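Taken from a larger complex, these chains appear in their original positions, while the remainder are omitted.
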Amino acid sequence: MSELSFDHKQKLIPRRHFRAFDAVVLTLLMLTFWQVIGSWTQGVAVSPPLPTLVYLGDLLATPMFWDHAAATLEAFLLAFVLSALIGLVLGLIFGIRRFTGEVAEPILAGFYTIPKVTLYPVVLLLFGLGMSAKVAFGVMHGLVPMTLFTLGAVRNLPPVLIRTARVLRLSPGRTMRWVLVPACLPDIVNGLRISFSLSLLGVLIGEMFSSQRGLGFLLVNGMAQHNVPLSTAVVTVIVVMAIAANTLMLRIGKRFAQRADTVAG
Amino acid sequence: MVSGEAQVSLSEVVRRYDGPPVVQALGPISLDIKCGEFFSIVGPSGCGKSTLLDVVAGLVRPTSGSVCFEGKELHGEVPDGIGVVFQEDSSMPWLSVRDNVAFGLRTSSLPKQEVATRVDHAISFMGLAQFAGHYPAQLSGGMRQRVCIARTLVLRPRLILLDEPFGALDQQTRLLMGDELLRLWRETGATVLLITHALDEAAMLSDRVGVMSARPGRFIDMVETGWPRDRDSRVISESQFGALTARLWSSLREESLKTLGRAA
Amino acid sequence: QRSRAETITVTHWGGQFYGVPYAVAMEKGFFKKNDVDVSGILTAAGGGTAVRNTLAGGIPFGEVSLAAAVQAINAGQKLIIIGAGTWSVADQMWVVKKDSTLQGIKDLAGKQIAYTAPGSVSNMLILMALKASGMTPQQVKLVPAGDLGANISAVGSGAIDAGFSDELIYAQHKELVKPLFMVRDVLDPRMMQTVMITTGEYARAHPDIIKGLINARRQGLAYAFDHPDEAADITAKAYNNPNIELFRSHVRELIRVNYWSDGRLDYASMNHMVEGLQITGQMKGEVDWPKYVDTSYLPADLRPTQ
Amino acid sequence: MTRRHAALIVRTAILAALVALLEIGCRFGFIDTLTVIAPSDMVASMADQIRSGDLDASIVTTFSTILIAFALAVVLGTALGALIHRFARLRDVADPLLASYYSVPTFIFYPLLVALLGLGKAPLVVLGILSATPAVVISTLSGLDSVAPVLMKLARVHRLTPARTLRWIVLPAALPHLFTGFKLALSYALIGVIAGEFILSGTGLGYAISYAYQSFDNRAMYGVMLFVLLVAVTANGILYVWEGRLARRRSRG
């Protein structure tokens, strides 16, 4: 919705053309920024774009890199799916059953602020070393934002929609599936986006704590040897991946939301 | 099919809203609505009509008193067989008109063909045939209201609760919708509880009209219209019609003045 | 055991050169020759995590920092020190900006000096170095700046006058910084940085595996002494660093300064480390080593002759 | 009213049960105290450390840093969100970047922050802001999207300037959504600052926790952690109560 200009629809056609152009401009801007930072700090903290990309090119050509990437991807996908699903269901439940929400939300938010390092011994105890610990770290990071976004969306829902669901005697499951999820979709997509990024981060952190494979391990490598091009390259890969996934999710979210958003002008 | 037994029965129902300040919205009210009856409620703005509807639908528990539907007491759950059109716009913005109307039939065990027929019929009857693929944001206020009515009626509920369903419609459309409602009521044998602020509508459609007092709403008058079951909007031209509306008018007049704080 | 992989833990594997003997042993099949099946080596960021990973690993064997091992044992963890790892800090140094006028440690009075984090090796080294040069910590301003990268950037940007570094990282930033002083020029560099640990329970149940691991490491180290360039290449590959030249010169340098122990323990350098821990306030009093150490898993020729 | 109290009671009961379980587990040796210590020990340790005054300076630095970061993130995030929302073109390009940001392991940029901002409080504040702002921006955007079109028409009929529209209509209407962002921002500011202290500084509660962690001092670690947790929960609770008050006004029943 664009409320300040009510003739939104008419602008849509030229906007398509803008989009590619703007994306290019933005990419150039970011590259320039990166270059400036890189050369200003003389490559000590961040390696400038060109050397990084060259390094990345070489890195991508090694099977070793794909090994690491695959290890991370596997753990991440699992963590993301778990965070998204559990977060969605929890958020919906806490949103509808206001009472459970009032009980659970502060506990959840409190848990989230615990510095994750201190939980490492507990994670080790519960999950041991390896895959499941990485996934646990991912979920620990990704779950709460998903829950909070969903819960917030449900709370702000027009009450009449929930009353409609009640009158139609929809089961809780169906109320979620048919009323709450579609009505809250924009917020759910936002939750998914943040949760996506954070479960990725969580997995990386998990890999830094204990790992022998994965992009997190490569990152520790780069940092410990002060191999700046390596760590910058790995971050570049992560960022590009996250941006791509985010763009995709936004597109999908918009496709659904657009219908609801063709607001009166 | 107006049988003797009560489909809905309220006894000493009171509904209060915790403040601050505490507002007594309703009651005490006792009321029986018979199976297959067409019952209307009129009353001044803010007197508790919508609250009463929520109580009957089981959406809201009365602060005291009890509500029974088909002999079973309600305890905060919506019983099967009730359809409600709310006063607010309750169309689902993410569904097209057709999907909105079909929404309640999603879980039904009806054959697909039958569902499609019912939905199409309801849509075209509501004059929305051209807009079946539109989304609510693309509709006018009255059109959205019609979507919500259609959504409720395709379900063929045994008790239909309508909260000012024709509020955003022009008078001619109201009349036509009223006739259709009567036809449906006759054919399905459903009970109807209609809240309206149009006295002529109440007088023309109902078997019985309850007039509510200013808040906290209680019934101060109960008017039997005595129309035959097989009636339509042409009753407007009957001589009783004028008398009926006049009676409703005079019962209500004082209450509305009270609500607005004017001298009676 | 929850862990699927039979892993051992080496602190800062992939970063620091503590791991060279393990990398060689792995590549050259010395583990297999000693009948132990090591499928991978776990890294860990920091001493505390390394010890915890060791405890959770399929084979609870690790090379971790001496400080972490001692503190863990003090805290009640059922660990024993079974051999030495790295026993020198000879490659550590403080660096200043290339154009700096500072000449040596004495010039640091009134200056801002960075180290990594309170309680770290760099923290104790700077305190010990100041003391050895007849200065007090009050004469300078000490600031924790984070890892070595942050130290270099702080020096490079002028946020700080001198920062902590090691040969490897210095070698990559020669155009930006220069050494102010090497630790080995100010102090006796023999300090026990890392030790091999395991749990007493496991060692008693699987003495052969523990002995095999110690042996394999020793053989890896011996191979590295004989073939330094090949060892450097192996490590560079294991550490994902294509800069082979850098690794070769660094490994040679470390061999030159006698960086690694073949497993034998040296109480002088262990006490030297404890001295550092006392200076930073992490430990009080002497350490009664027999309570911490069990040398019975070392090959006979490496056991202390007492 | 009563429901809120009931929620509080149930919440307390659940927490009490969890705590009791942990206590029993630790006391009777089901849980290794080298992993987790008994809650009563945590409380005792927290009390000891606070009473000793050793933490006083850390408490002040850490929480003042968090507070500054949080406040700036809220202001900055809301303003940025409004700006991005205003310009559809900007939004098209900025939207995908916003959430992606969280996947970046920020800690690898500590050297960068040190190089740019020097040592001291500034890099920590920046870290807090960096981790808290995007959540605020995202929820501001979705809040602004959810403002009913009729209210935007109302603003135009009252001929409000864009700034006044924002102040008098858009922000209040979007406030319930904004709260989701604020609550997350509080957590992120805290996490960012404390994680920064782990690595970047020799003071603060983050450092105290990491020091205790590294030296296997579980008693000290859980004591400080409990304290951080309590403060975080209290701060969150304040936001929560405030949000609840607003929400109650706006919703039926």
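Note that the chains are named A, B, C and D in the order they appear, and that numbering of residues resets to 1 at the start of each chain.
Following the convention adopted for this analysis, a contact is a pair of C-beta atoms (placed from the backbone, for glycine too) under 8 Å apart; a residue touches a chain by one contact, two chains touch by 3 or more.
Since the structure is predicted, the reported quantities are computational estimates derived from the model, not experimental observations.
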| item | value |
| --- | --- |
| Formula of the whole complex, where the shown chains each stand for all their copies | A x1, B x2, C x1, D x1 |
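Heads up, the rule we're going with is that only the chains that are shown with their structure count from here on.
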| item | value |
| --- | --- |
| Set of chains adjacent to chain C and to chain D | A |
| Identity of the chain that, by mean CA position, is farthest from chain D | B |
| Intercentroid distance (Cα basis), chain D paired with chain B, Å | 48 |
| Cα-centroid distance, chain B relative to chain C, in whole angstrom | 81 |
| Residues within chain D bordering two or more other chains | 34, 111-112, 114-116, 210, 213, 253 |
| In the complex, chain D residues that touch chain A | 3-4, 6-7, 10-11, 14-15, 32, 34-36, 86, 88-89, 92-93, 95-105, 108-109, 111-112, 114-116, 134-135, 138-139, 141-142, 145-147, 149, 152, 162, 165, 176-177, 179-180, 183-184, 186-187, 190-191, 194-195, 198, 206, 209-210, 213, 221-222, 225, 228-229, 232-233, 236-237, 240, 244, 247, 251-253 |
| Touching residues on chain D, where the partner in the complex is chain C | 34, 110-112, 114-116, 118-119, 199-202, 207, 210-211, 213-218 |
| Parts of chain A lying in touch with chain D, wherever the complex brings them together | 1-4, 8, 11, 15, 18-19, 22-23, 25-26, 37, 41, 44-46, 98-99, 102-107, 109-110, 112-118, 120-122, 124-125, 144-145, 148-149, 151-153, 155-156, 159, 186-187, 190, 193-194, 196-198, 200-201, 204-205, 208, 216, 219, 222-223, 231, 235, 238-239, 241-243, 245-247, 250, 261, 263-264 |
